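What you see is the complex with one protein chain gone and the rest in place.
Residue numbering begins at 1 within each chain, and the chains themselves are lettered A and B in the order written.
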Amino acid sequence: MCLAVPAKVISIEGSTATVDMMGNTTSADISLLENVTIGDYVLVHVGFAIQKYDEAEAKITLDLLQELAHTVDPHEPG
Amino acid sequence: MSLVDFSDPSTAGLLLGRIAAAAHALGTVRIMEVCGTHTMEIGRLGLRSLLPKNVELVSGPGCPVCVTSGAYLDAAATIALSKNFRIVTYGDMVRVPGLRTSLDEAKSNGAAIDVVTSPLQAVEIARRKPNEQVIFLAVGFETTAPASAKAVSIAKQEGIPNLSFFVSHKTVPPALSALVADKELAISGFLLPGHVSAVIGEKPYWPLAQQGLPAVITGFEPLDILSGITMVCDMLVHKRASVLNAYQRIVKREGNPRAVETVFRVFDVADAAWRGIGLIPGSGLALRQEFREYDASIRFGIPPDGGAADMPEACSCGDVLKGRLRPDACPLFGTSCTPEHPVGPCMVSSEGSCAAYFKYGA
Partner (left out) sequence: MTSATVRMSHGSGKGNKELLETVVFPALIPGGVGTLEDAFIFDIPGRRFAFTTDSFVVSPLEFPGGDIGKLAACGTINDLAMMAAKPILLSVALVLEEGLDLQLLAKMLRSLSAVCSSQGVRIACGDTKVVDKGKADGMFITASGIGIVKVGISLSAANAKPGDAVLVSGGIGLHGITVLSRRANLHFASSAVSDCAPLFGISDALLSAAPFTRTMRDATRGGLAAVLCELAESSKVCIMIREDAVPVPAVVRGACAFLGMDPFHVANEGRFAAIVPPEQAESALAALRAHPQGRDAAIIGTVAGPGKFPVLLKTSIGGTRPLEMPPGDILPRIC
């Protein structure tokens, strides 16, 4: 239920940002977020940016996930 | 800044191996995913064809369109046919069958129905057509409610007299508790909706852990979904029950407090009827007193969305929505009920479990 895509902020005018999704642009109301700047990625749903994308967290998650994938759980029987 | 890729096929393969290893140590595992977008992605990836036999992904009532009452849809379709009325809606609602009719049918009979991708467009339409009564169908979960709240605020601030909102927003955590309470469903754990969580954060799900259920806030890329399943299985093996956040690049612990505040400036918690399930206390949103002039139900005397478990005859969507029945086990599946001729909402909504099963196979 919540089709939303991370889109890159390419310009801001007041509380509206123009965001880009791989060569497609739309406008997103950014008044639900603080300190949005050009170059940020935001999650856009029904015309609103509802959260910021955190690249640092993304990298941490990917590392953890890869660790999860490679680890054989020592507590698992069999 | 750039987006990190979460789709690497070899990591996916390793996670599938981890799931298989964990599943080996478990009996029957029924993981409920409560997000129509998860249902679609799981189908699109052909994920069920890759999971061990004892790990079942059950689709819950995560499609707000499916759980919007038949009476609401009939009312919207009917008022759309009235002269000088215009219904503005998300695309998802257009083909869902109500009890008697659908928006699509009303459209083919001349109703003014506009499909939009944001409630702000409903505001624009109302400004452009001052001689029409413009009604926006405000449906969706917590991901979508902030946008509706903003649109309502604008309507009031600017005093747009011809705009109103027919509200049927619902909230997820109360529904989860209701599902957990139904012991027949035998849910082992949850994949929690990543984008609802982006708004509400982690806290509203903590009662699940208290009820002994592992739950993972999960994103929508292939590795997100696979790691969510892996983490639920690992918790089951270790007999642990926590609410874990595996989507931290988007979901913060506290969610988006400003978005939540925006919702509650405009809406109050209310009881809501979930189609096919029944009344779930405190699971809906209703316009607050000071915004009631923008409530379409009050303005036009449309019965508010309280249509209980109203499914078309012989329809099993209620059981499917609760995860009690697999879509392809419904006697109507694929015969009298297909995406082109849906009997119930699960088949037509693009995220309905039955539609996903039909499209993507079991």
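Quick notes
FYI, contacts are C-beta pairs under 8 Å (C-beta built on N, C-alpha and C of every residue); 3 or more make two chains touch, one makes a residue touch a chain.
Quick caveat, the model's predicted, so the values are computed rather than measured.
Against the chain not displayed here, chain B makes contact via residues 7, 9, 12-13, 16, 36-37, 43-50, 63-65, 90-92, 94-95, 104-105, 107-109, 114-118, 121, 140, 144, 222, 226, 339-341, 349-351, 358-361. The chain not displayed touches chain A at residues 1-3, 5, 7, 21-27, 44-47.
Everything below uses one rule, namely that only the chains that are shown with their structure count from here on.
The residues of chain B lying in touch with chain A in their complex are 1-4, 6, 11, 14-15, 17-18, 21-22, 24-25, 35-37, 62-64, 90, 117-121, 140-141, 143-144, 146-147, 150, 193-196, 198-199, 223, 227, 230-231, 234, 237-238, 246-252, 256, 258-259, 262, 351.
For chain A in complex with chain B, the touching residues are 1-4, 6, 8, 29, 31-34, 39-41, 43, 45-48, 50-51, 53-55, 57-62, 65-66, 68-73, 75-78.
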